[in-house]
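Complex shown without one protein chain; remaining protein chains in place.
After this line comes subunit A, so read on.
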Amino acid sequence: MEKILFDDLSFVFDKQLILRHVNATFKAGEIHLLTGISGSGKSTLLKLIAGLLPKYGGEITTGTVSVSTAGQIGMLFQDPAMQFALDTPRHELEFTLENCQVPTAKINSRVISALRFGKVEALANQSISTLSGGQQQRVALSVVMAMRPSILLLDEPFANVDEENRQLLLAQLLKINHDYRTTIIITDHDFHGYQRLNPFVWQLRDGKLIKLLNNQKHGLLQDDRQYIKASLPPVKASPIISAANLSIKRGNKTLLTPATFSLIKNKTTLLTGPNGIGKSTLLKAIAKLVKYQGTITFDSQNIQKISPGKYYQRLGLIFQHANDQFLNVTVGEELNLSLKNGQNSYFTSQQVQRSLSELGLAGREEQVIYSLSGGQKKKLQILLMLMMGQEVLLFDEPFTGLDKESLKKVLNLITASREKYPQTLLIVSHQLNGLDGFIDYHLEFNHQQLKYCGGNS
């Protein structure tokens, strides 16, 4: 019988006990959903099943994990950008199928069906580095599916995926589970849409893995999506950033046709739009990191005339990939740097300590940043940039990998800081839960145009 068996397994990574005496069985053909707060060890569990750990770090201290399967194990990582060895989706698929020893004559048809699975046919020959985060995630999923794995491990597969594609991919997962009896294990923080997969739900807490009972499960999987209520900015609101006739391209693709809009000073604006529409690129244009046509002004001054050194004292970008934000090795070094150069008067050293324990990051000063979990990195990244205290902060998908509780704490922290030290925020997010009441205005990016939405949106 094919199954995955954890028998009294304990696992240590970077001197920390991540899993404590875990006992669990995942039978073939079942769908499992792993839940738990950021940093609880969900990714670790998946990597243990995939055989990547302890091979690439860490140590099993008690018990065993045994995976009995005749087929392939496919794994999708949290960070989609880093799971491609080749330049285009087509080449990556070919490479993968060659590895799986698919005969030459069949490779082409398997490539096509895999591209169709993730709805990425149109992106097949584009350079992966030019794809958006959400598109990369869909390509990565296609590649994993091309392997026809008997076990499919998905680590937050929908973090950067828009709602339409999320529903589509969930339906695809259900289909392959039904057609091929694929065992699927998914980790996620946002549970809407999982109800129809009828998964077994597990909770990882304090290193222990607990299977939830049916009634607990239904409570958790209930669709509690909220809709964002935002109003239109008043006509005479004072803008801090204004764009006139702004157009942006990525490669040959036009993302934004001449658009004119402004961001209102000391308000929070949410920016939404489908995958690959150009949200990150727009933020980078405002941050002077990509070329654009037209003019962008900051406080009535053309940003091209402000030197980068001066500009970045007044405007900060919270990168989509948390790793991009860090300059040092340990958590403590990063905190010291932000304390030394930060302008935000809210963050005294006592307040920083309070915020750290609030975010569950206290006592980790000596830890190497890169060994933090995805969610922990996000929380640290946001804290570090808040401490810097630029007048304008641009957030690119800041809430991926954050569980409900963490998200609430992060939002509270931002709110508290802004009461003492007002800032203008522009936030790109697919994750809208919990943001109601936090957002003042809602800017929608679609059909190469930007538009403020009012009322219920």
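Everything that follows uses one rule, which is that a residue touches a chain if its C-beta (ideal position, glycine included) is under 8 Å from a C-beta of that chain, and two chains touch if they have at least 3 such contacts; residues count from 1.
Just so we're on the same page, contacts and distances are computed from a predicted model.
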Can you pick, from "SPW repeat-containing integral membrane domain-containing protein", "TusA-related sulfurtransferase", "Acyl-CoA dehydrogenase family protein" or "Energy-coupling factor transporter transmembrane protein EcfT", the UniProt name of the chain not shown?
"Energy-coupling factor transporter transmembrane protein EcfT"
Among A:T25, A:S129, A:Q293 or A:N446, which one is in touch with the chain left out?
A:S129
Chain not shown: contacting residue from A:L131, A:M147, A:L209 or A:A285
A:M147
Given A:N165, A:T187 or A:Q390, the one touching the chain that is not displayed
A:Q390
Tell me which stretches of subunit A touch the chain missing from the display.
50, 52, 56, 72-75, 77, 79, 82-87, 91-92, 94-104, 107-108, 127, 129, 143-144, 147, 287, 289, 308-309, 312-313, 315-317, 319, 323-327, 329, 337-338, 340-342, 370, 384-385, 388, 390
